[in-house]
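All protein chains but one are shown at their positions in the complex.
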């Protein structure tokens, strides 16, 4: 059983329900945040949803058998559309997020921002912290890049999406960005998920390299349980025995997730491709399989990129790909505008 | 280095080249069949292609660095289009192969044949031998089904594709079917591949459950090396840690194979889906990613099917799916007619 | 429910039970062979084991919930010890099978036979047919090697174990060898399993590259269902994302199999190692984890081997390894003599 409170519910109202549940012998788990909720773990078969919905401040009470609650489609049958700065992700809206793997220099970043805006991207990648396998690799420009981000946003009007790895990075960027991204390696970094759950920005949550669909949903549940209900799931390829591609894009996860959750789902074709010649085909598969968007790496001069050189598209390649995606979007009942 | 002979080359012409190569100190590997070839293993850097192409009967000599030769795109840069009974697979032609998982009864089979023909399928699945994980499961109707196959073909005009597991099954079906299929479990059954290499029918070669792209190409090379150049590769999902789908459809293998080989590539969405509600999304992904066709399981009453009950489509579902595929095919420059 | 008949049961006795089961409305599956059995698929909850054991010729009737029957430990609680030519595998007996990856020449083979005998091996690898990924690789010496096998056996007294890929190879070798091996690629080659089920030789059944424990047991069930109850399971590494070793030796499968089946289990450390420096460590793990034996590749001059050059041990390395294994065998309550 999960009980979700109105955003306007008072702390007293929430506490009252919590106390009553304890009195009745249940084990309530309280999650505070923008929108408080109480999950009842253990057996709650004797409780009626109507009883709970009669309390002041309660928006909804739903009985669920899955270990994930707030993310479940049973909890919210209609699909969620996330809207920010005029961009919609979900429903009929197919959105492309684009930009460089790493923010490198002001010139590189502004050039990319202009190019992807012109080709029709809706959100701009803005990664200034880079989790890298080796401690000796480039770790991102960090806060030095914040002014460039501002210029790019001012000029193009595109909202910014940045990757963070810990709470301090959230504090430093909160006033500057519009979406947060959780990288694959941090999908089960629960302290990070909790911290993002307390922000009010949409979170692009990338599936871990060997995470199951269920684990991805439970990671999203962490964010939602702390009050932030704007989560976008991202399939970005899983690790398998096959090395012909960098990762194996698990397109099947998209319709599976669609059945299990109301959250929007996007696809990252760049990381599984691992080389740019494969990105267009994977992008088309990601669109046709029913996702709500793509996140694509682009760079003014990919061969000289400071990270992921092999898989970033040139501006021309990106523009061409966007042109090829539009008729497919039409054929599957989506709009890219 | 690989030397391919004209289909009309005589045994003497082939032997002559073979003897000369031995004389020169090379290690030729002769493959007879409808179209003979000689592969030179080991170092052949001192040999010139022109020298070899000057011999009578030689069609082509190509130096290749890959372990696979005849399947390589370097060997035949233009894509192969396989044509049989008026059906084309490859190039602009996107073909759907459909039919039941198993041939069960005359009624079931004829009903399915009519339905898939009506919806636009081009080739009819005709599986009378079933490789089953348990010795106690239904193993196929075997030769008892041959008359039903004939009726289905006579009535619909659709060519038939059947799975075989050994040489005796080839002998029993050779006069009755048009395409052969090699199942995933038999992709490296080399005696079977050799036997199919000596037939003149197109072979749908399914990727093994944990086969790499390279191993799939080498399995196709076995068939081609024995003289049968009509091989269609089939991506059907690989085994990974994820169990939310029955197998993980590796759509990325399609563009990778496209770069490496000239052979047509089709996708089986039914086996990776494992349940029918996921088949349409995977079919669309398989089309959009750039394959040359799909192989889809359909049944008049899937819940009562004798094998793979969960993943077969009803006729209505199949018809609806075909309608949804057509505009996507158009959007990616393909025709389904 | 599975009903196993006495080896001496007549065809009439078996048929009588079969007919009665049909009469009673059950679905019996009859497996003939050295030891006939009848499996009842579907619901058999109303049948009593005692009723069936009262029929003439019936040795045993056991109710089982697993899809595998004859291999199940529930069916035969005590572990099976396989004995052939004085060699015991199972129980306290830890046996090492050794020899070259491929039989290459008479000299190479006899030298290896003498060396492994001297170091304490109990069974001699005798592989004259080689399933190879590429059609251009060495495919084995085939029947040309049979006289060398005879010499090796005559001289050392070691029983011979050879790999076969199809029925014709069984016919050609039946009079010459003592054990058959099914390679990983053929674990689900059901025609081969059926044919081996009709022989009376112990079968070393290697686990497929991506076979589950359950699939391995069902493959063994095929052999047993056709009458041959002498099956030895072999864990030889599975395919995973990790490429630091050739395959990932799944030692955990050994205790899992021990719980599920009464059949002996051996470990192949050579194929997962992929290079000889790793073979000793994997051999020790295979012994300590509780297997009944090892199958190790050895060669007089590994670097010049015609196949698997990197992973074969020299005679000295093999001898040293055998010396190191003995005290571990003692420590885990096993004997290598």
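All chains are identified by letter, namely A, B and C, in their written order; residue positions are counted from 1 within each chain.
One rule holds in what follows: a residue touches a chain if its C-beta (ideal position, glycine included) is under 8 Å from a C-beta of that chain, and two chains touch if they have at least 3 such contacts.
All figures in this text were calculated on a predicted structure; none of them were measured in a lab.
For the chain left out of this panel, the touching residue among A:141, A:225 or A:267 is A:225. Checked against the full complex, the one of A:191, A:301 or A:316 touching the unshown chain is A:191.
When the full complex is taken into account, the listed residue touching the unshown chain is B:240, out of B:212, B:240, B:270 or B:291. Among the residues A:45, A:65 or A:133, only A:133 touches the chain that is left out of the figure. Mapped onto chain B, contacts with the missing chain fall at residues 210, 239-241, 243. Although one chain is not drawn, its touching partners on chain C can still be listed: residues 210, 212-214, 237-238, 240-245, 248-256, 258-259, 272-273, 277-278, 281-282, 284-290, 324, 327-328, 330-332. On the side of chain A, the interface with the absent chain consists of residues 29, 31, 39, 41, 67-69, 131-137, 165-167, 185-186, 188-191, 209-210, 215, 218, 221-222, 225-226, 239, using the contact rule stated above.
To be clear about the criterion, only the chains that are shown with their structure count from here on.
Residues touching across the chain B-chain C interface largely coincide between the two copies, over half of the numbers being common to both. With every chain reduced to the mean of its CA atoms, the largest distance from chain A is reached by C. Here the spacing of chain A and chain C, counted between their Cα centres, is 49 Å.
With centres defined as mean CA coordinates, chain C is found 32 Å away from chain B.
Contact of a single residue of chain B with at least two other chains is seen at positions 210.
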